[in-house]
Each structure stands twice: as C-alpha cells, then as structure tokens.
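Note that one protein chain of the assembly has been removed; the remaining protein chains are unaltered in position.
When the chains are written out, they are named A, B and C in that same order, and each has its own residue count from 1.
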Amino acid sequence: MAAGNGSGSKRLATASARYPALRTATDPQEVIRGSDVDAVVIATPVSAHFDLAFAALQAGKHVLIEKPLTATSDQARRLIEESARRKLTTMVDHTFVYTGAVRKIRELVDKGDLGRIYYYDSARVNLGLFQRDVNVIWDLAPHDFSIMSYIIHEEPVALSACGTCHVNDMENIAYINVFFQSNLLAHFNVNWISPVKIRTTFIGGAKKMLVWDDVAADEKIKVYDKGFEVQSTEGLHDLLVSYRTGDMWAPKVEQIEALRVETQYFIDCIKNDKTPFNDGVAGLRVVKMLEACKESIMSQGKMIAL
Amino acid sequence: MAAGNGSGSKRLATASARYPALRTATDPQEVIRGSDVDAVVIATPVSAHFDLAFAALQAGKHVLIEKPLTATSDQARRLIEESARRKLTTMVDHTFVYTGAVRKIRELVDKGDLGRIYYYDSARVNLGLFQRDVNVIWDLAPHDFSIMSYIIHEEPVALSACGTCHVNDMENIAYINVFFQSNLLAHFNVNWISPVKIRTTFIGGAKKMLVWDDVAADEKIKVYDKGFEVQSTEGLHDLLVSYRTGDMWAPKVEQIEALRVETQYFIDCIKNDKTPFNDGVAGLRVVKMLEACKESIMSQGKMIAL
Amino acid sequence: MAAGNGSGSKRLATASARYPALRTATDPQEVIRGSDVDAVVIATPVSAHFDLAFAALQAGKHVLIEKPLTATSDQARRLIEESARRKLTTMVDHTFVYTGAVRKIRELVDKGDLGRIYYYDSARVNLGLFQRDVNVIWDLAPHDFSIMSYIIHEEPVALSACGTCHVNDMENIAYINVFFQSNLLAHFNVNWISPVKIRTTFIGGAKKMLVWDDVAADEKIKVYDKGFEVQSTEGLHDLLVSYRTGDMWAPKVEQIEALRVETQYFIDCIKNDKTPFNDGVAGLRVVKMLEACKESIMSQGKMIAL
Partner (left out) sequence: MAAGNGSGSKRLATASARYPALRTATDPQEVIRGSDVDAVVIATPVSAHFDLAFAALQAGKHVLIEKPLTATSDQARRLIEESARRKLTTMVDHTFVYTGAVRKIRELVDKGDLGRIYYYDSARVNLGLFQRDVNVIWDLAPHDFSIMSYIIHEEPVALSACGTCHVNDMENIAYINVFFQSNLLAHFNVNWISPVKIRTTFIGGAKKMLVWDDVAADEKIKVYDKGFEVQSTEGLHDLLVSYRTGDMWAPKVEQIEALRVETQYFIDCIKNDKTPFNDGVAGLRVVKMLEACKESIMSQGKMIAL
C-alpha cells in the first residue's frame, strides 16, 4: 500500500498503472492505520519523518525510515523510546551498509588487513540535486557517516565543519573533519556543484591502504600494500622513513541489490524479534553528527564535542 | 658556483663530476661574498632561508629562494625591506606558476570563461617524503597557496586548518579551509601517506567548471560546460534548479620547463630592474597563510583572520 | 502479444505476471496470423529469423528483425523482395545507429570535421556470452558493421578475417580487416573471452581524430585536434612530417533510449509509408559481410571481395 500527498497524485497514478495490484492512498494515515499493515516505510522529506514514524509506532507498526532518521536528535530519541516501549522494530535506511563493497571493506578492516587506521577520507560530489529543506550535509553526509560508523569501530569524539552557499542560505558545498581519541582523522567532502561525479573513500592503515571508488564499473575496491616505517626520528634533515610499495589487489565485490537485502533484513528482524544493527540508535548517531555540523558551521568552524 | 654543507660533500663531488666547469664550495659565504657572483639561489631547509638570504642581500646579491620564502612572516618582511632598501631583486621559487597548466587556467579565469568563482578545491597527496623540519602543510601547501593566489584575484580573509600526526609531532595529513569576503570557499588536502598520487584542483564557476589533473599524461585541464540555474526558491519540496550539462573541452597545455622559464625571468627582472610578480610580497602572503594554519591547528581548528 | 516456444514457457509466465495486459502464446503463428496484429518483432536465434519473418510478411505483417537480419544473404534477398512486393516495412534492429553517440559521430563526419577518413578501428570485447548457433563474429560484428555503414559513406570492397576457437568449432575471438577503394582501412576486434569489457572505436581523419568509448560513463566521444602534415618526402633519414597536437573536445552526447527511438521510427515508417534507412537492404549489407568473414576464415584469411 502506498500513500502520497496531493502533489504526488500523478506519481500515484504512475505507480498504480505499473503495479496494478498496489493499493494507493493520498492520506498517509490510511497506511499507518491500515489494519492489514504490519510495517511502514517512510520515504518523505526529512521534516516529515518524525510525525509519520511516531504515528506509525503509536499505531503499532514497525517502521523503516529513510536517512537521516529525523530532523533532530530529540526526535530520534523519542522514536527510540517509543519503539522500545512498544517492542517494535525501528530501522533507518542506511542503504550503503548493505552493499557488497562496504561489507567487503568492513571485512578487511575487521580482519586487521589494514592494521591500525590512520585516516578516513571521503568525497561524495556531483552536480545536483539541490534539496529544498536540507543542505548538502544533511543530504549526502548521512551516507558517509553511516558507512564510517559501520567500518570504523572507534567512536568519534568531536567534529568541525564549514561550508558555503550559492543559492539560498543552505550550504551546497561543505567539508567536515571528524576527530577521534586516537590520531585517526576522518574527513568528508560533500558538494552539489561538482562537474564530475566522485564517490571515493580512502582508508589509510598502518599495514595497508584502501581506495574505494564506487563510481568505478569494476575493481571498486583497491587494496594497496603500501606504507611507511620510521627508521629513526634523529636524522639531520630528512626523517629516516622507509616507504613500502608492493602489490595492489582488487578483491571481488559481490553484486547484490542492497535495498533488497535491507528490506529482507527488516522483515527478518520483525519476524524474529531481532534488533537491527541499523536501528534507531544508529540513526541517532548520524543525526547527532549532522547537528554538530550545523553547530560548527554556525560558530565559524568551531570543534564540537560529540 | 655551488655551495653545500659538510654532509653534502658527496653531492658536491657528484655535481663536480657531472659539470666539471662548476665551482663548488662547502661554505655558503664563499658564494654569498663571491666578487663575481651577482645572484644567489637558496635551496636549503626552510630554517636556513632567512640567514642565508639576508646575508646575500647585505652582500648586494639578488636572491631566488625556494618555497616557502621563510620560516616566519617577520623574516619575510625583513627580506622585503632589505631587498627594497638595496634595490635588489628577491624572488620566491613558486615554480608551478610558471607551468603551462597554471598559466592556461589563469588565462581562462581572467577571460571570464568560468564566470564568478564558487569554489577552489585542491588535493596534493602521495606517499612520502616526510620532512624533518616542517609538517606536510609547510612542505606541500605553498605550492597550492601560490597557485591559488596567482589564479584567484580576490584576497582570502581567514582560514582554518586541522591535521594529524602519525610519526612525530609534525602533521603528515592536513585539511585547510580558506575563506573569502565573497561566498568563494577554498579547500586544500595535503597528505604524505596516501597510496596513490593525486594532484587535482577543481575550480567551480558560475559559468563553467574546471578540473586540473597534474598527474594526467594528457588533457591535464578539462573545462566542463556544466552548471546550474536557480529557477525559483519557492518550490514545495525541491528547489527549482535547472542543471546544465554541455561539452567538455581540454585545451592544449604548453609543454614548458617551468624552472627554466622562472630562472630566465629572474635574470630578466634583475637586468631590466623589474619587480617580479613572485617577489618577497608574494612569498610573504604564503608564509602568512602557513602561520595561520599553524595557529588554527594549535587552537582546535579556530578560524584565523589573515 | 508475445510468443515463446516450449522451453520459454517460464519466461512467458514472468512476462505475463509483470505485464498482465500482455497476451502470450507458445506458437509464433498465433502472433503472425493474429487478425489484430499489424507488425511483428522477431527476436529469436538467427537461424529462425527467415522462416518467421517470411511467414509474417506473407501474412501481411510488417517486420522488425533482430540483427543479423538472416543467416544467409539469399534469405535476406528473399525478405527484401517479399517486403517490396507486398509494400510492407521490413526493418533490421541495428540498435546502435539510434544512440546519441553514433548519431553525434555521424554528424561530425558528415560536417567534415574529421576530414578524409584514414582508418576505422573498433574493439568489442568482454567475457561471454558464448552463443550456441553463431560464432563471435555473427554475434558482435553486426553492431560494428552497421555502425560503420551508418558513419562511413564509402562502400567497402573486400574483407579478410581470422579467428580461433577454444570451446567448439565456433570462433570466440576474431579479427576482421575491411578494405575500401580509397586507402581507408577498417579493423574489427571481437572477443568473448576478454577479462575487461572494451567498446572503443577510433576514427582517424586527415583533420581530426575521434575516439568513442561506449563504456565510459561520461565523455563517450573525444575529438582530438591531432594530425600530421607531410612537409617533404625527400628527407635523408626521417620523413619531414610535422605533427599537430591541439585541444581535445568531448561533445555532449544526447542520452536517449535507442530502442524506444527505433521502435517509434518503425511505427512512423509504417504509418507514413516511408522506407526506413535500416531496411532489408541495410540488413543484407551486414549479412554479406558476415558471410565474407566466414569464407575468409575457411580459406586461411584470404581477402574476399564484397
């Protein structure tokens, strides 16, 4: 059953034509209160997430909500509480963590192939699409924050952000630094006005370094047997550092349809009463980072504790 | 005539063998005070720049100094003053501004092909070489700061920087944001521990966008006829923004040996009593940015006025 | 209305489920003789093309036939005759000539931008899919032969081919040379066992040279302002040839769905009684080249007149 608002009536008609068996509605409450509805998927502008999800939870429905989970961390906390109280499944749609590439990267990091992680550097840039209700950080960074959280097990302690606006007062370009207790540094570049589409993540480790290029048709992940070793810090002019350059290896990445895996997992969690790993708490973690970005930008790039 | 210190005696021997006509010395004063020496080129660790250059100026010699000009802006100011007082030519070796690529980019920007500049985003990363006396910002960013100054005529008003260290207390990875009075935002990524060598600069303008890939064998500069136009900021959900995607054009870049052009220009400025555009003032501009980076990093990424 | 043979009954079921309005049949005659059927699309193994198409024409239906048109040139000629006698439209599905890329290339060649054409060099290689009833030439080369015919207006006069087999007695790798009255030389590389997917065509002209990379996400067509001019052929050792290297330009390629345009054109030709440019004659031209390839391979690569 699919619900859309007034301006979406044309889309409902298209959906009905293509999937004649689909029931449609223009009032979301028809879905939320549907007696034969067990779970609700919320794919609306962020500002509507909380009200719809909260209503659905109150109506006893499980919810799967598009990223970012909510517009504020308070909202996220209320969803988590409501969900817990009613023993319902709340899941946030961090699709990328279901892709073959991200799963392979986590596997490599967990096995220790990269060694201790030195940096995590991500770029997600392209031309458009400007969103009306959120800036480029709220639009794109949830992908990267959720991917990093999935791969890197250390919790970030602070972040800083800056950006600029060329259309209205919403940033369309932004850079974010995320700090950790260790000397791991993460950096995110999100941009709606880039002439080329870039989706790369560099993960530099003490043993190996990895580049994930999600735009590449093949060999999306490249693992470089490269690194350096400090021989001595006592040299007169140059540090005595030796550099290691070995093979490159591009592991096969499973071609899976992430959204299918994710929705299957959602059903599985509901049926078997399992807490999904990308639950409300995972969603809150990302929302808190987004809020910190906003706060940092408003205070001239000040470092904000998480 | 070439001078090198004790530990460089082997290098002097190599130089002598290869260029038998070359006079060598182990004491720089022999060069600086050489009665048949008109100009001195200083290619030493940064910490030695000022003393050598100042001595050379006092000895009445013109000086060409490797980037960055000096270790502090005070030193740079003293060189500028001494140079002016003695009517000598002081030039800083910002080699890149003599390359065919940078000159072509400036030409395109000056002609207005890109329109108003929205952002300037540069990455200069590779594996090594760790320097002993300076961090990655002092090593690599002078290239990018001097290139940007040459291309973008608006003066930056502030910057912020952050970085992390994995060997000693010198940053080997750093990110720098540079702010302007307009909504132009510049960003610099410098990194000594990247598995791949990247030398790219994105310049996004209102009319066109440009990508300069200095590692590319051919088509180093690509100009994209891409952009967006705001139709209305009153849309319900999406901004009414239209995106334009047209041709891409890779102008021919002259293959010139930048260092040869630069040294020729140095001689030309001396002979014809011209003030080089990359004079002490240009060098000072970069040193001030480097100092601001240091200050920002020491104060948790605070924005520092320039 | 869709017909499939016995072994395709599962596919019919899938099609029915997805498009409930679709009528299906297991006997092609139901389609061919359908009183409410005006035109028949034939998408079967090549060996079945002729019988089905001929039957359809005899039943007064227009036909659109997948490439290659038929298994022999005799069959193609009979379809052309039958089609002409009955004033029906016969069209061969050379899909690529409806793509934005091929249309742009033809436009550039027709405008004379490339000058006189010196060579045409195409590679269409990847891993799989082995066909049972035809070799790699019959499977892949029809694309390239039809594209070349569309772009190059000079008629080829002869060809030679060679290949090798690793599975059965059908070539899975082949190289084809196509000769023209002028000194234009065309070459085709088709391969089912390549580790990487390549779809490139080089067209070298007296004025400019063009590379079409159909696998590229962007800038599929690159036009190089490169060439050479003979200064003198009297030099002692080297020819006095000067080389020209100018800008590269990647024209925007329209993103159109070729199959949609083609089927629309098929309907348009039928309704308005127009002869499609990719009619039976165009299909025959390709079949004759395929036959010549077979003959050349059987006679050790002998050059076969067309």
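The definition used in the following text is that a contact is a pair of C-beta atoms (placed from the backbone, for glycine too) under 8 Å apart; a residue touches a chain by one contact, two chains touch by 3 or more.
What you are looking at is a predicted structure, and each value in this text was computed from that prediction instead of being measured.
J.: Which visible chains touch the chain that is not shown?
T.: If we consider the entire complex, the absent chain touches A, B, C.
J.: Which of C:27, C:133, C:154 or C:268 touches the chain that is not shown?
T.: C:133
J.: Which candidate, C:54, C:98 or C:224, sits in contact with the chain we can't see?
T.: C:224
J.: Check each of C:23, C:77 or C:187 against the chain that is not shown and name the one that touches it.
T.: C:187
J.: In the whole complex, not just what's shown, which of B:38, B:110, B:218 or B:268 touches the removed chain?
T.: B:218
J.: Of C:3, C:79, C:211 or C:253, which one is in contact with the hidden chain?
T.: C:211
J.: Which chain A residues touch the hidden chain?
T.: On the chain A side, contact with the omitted chain comes from 218-219, 225, 245-252.
J.: List the chain C residues touching the unshown chain?
T.: 7, 45, 118-119, 121, 127-133, 160, 162-168, 173, 175, 177, 179, 183-185, 187, 189, 191, 193-196, 202, 204, 209-211, 222, 224, 226-228, 230, 233, 235-239, 241, 243, 245, 300-303
J.: What does the interface between chain B and the hidden chain look like in terms of residue numbers?
T.: Answer for chain B: residues 20, 196-197, 215, 217-218 touch the chain left out.
Note that in this section only the chains that are shown with their structure count from here on.
J.: So if I superpose chain B on chain C by CA, what angle comes out, to the nearest 5°?
T.: With C-alpha atoms aligned, the rotation comes to 180 degrees.
J.: Determine the centre-to-centre distance between chain B and chain C, using the mean Cα coordinates as centres, and give it in whole Å.
T.: 52
J.: Could you please state the distance in Å, as a whole number, between where the Cα atoms of chain A are centred and where those of chain B are centred?
T.: So the centroids are 36 Å from each other.
J.: Would you please write down the residue numbers of chain A that are in contact with two or more other chains?
T.: Those would be 196.
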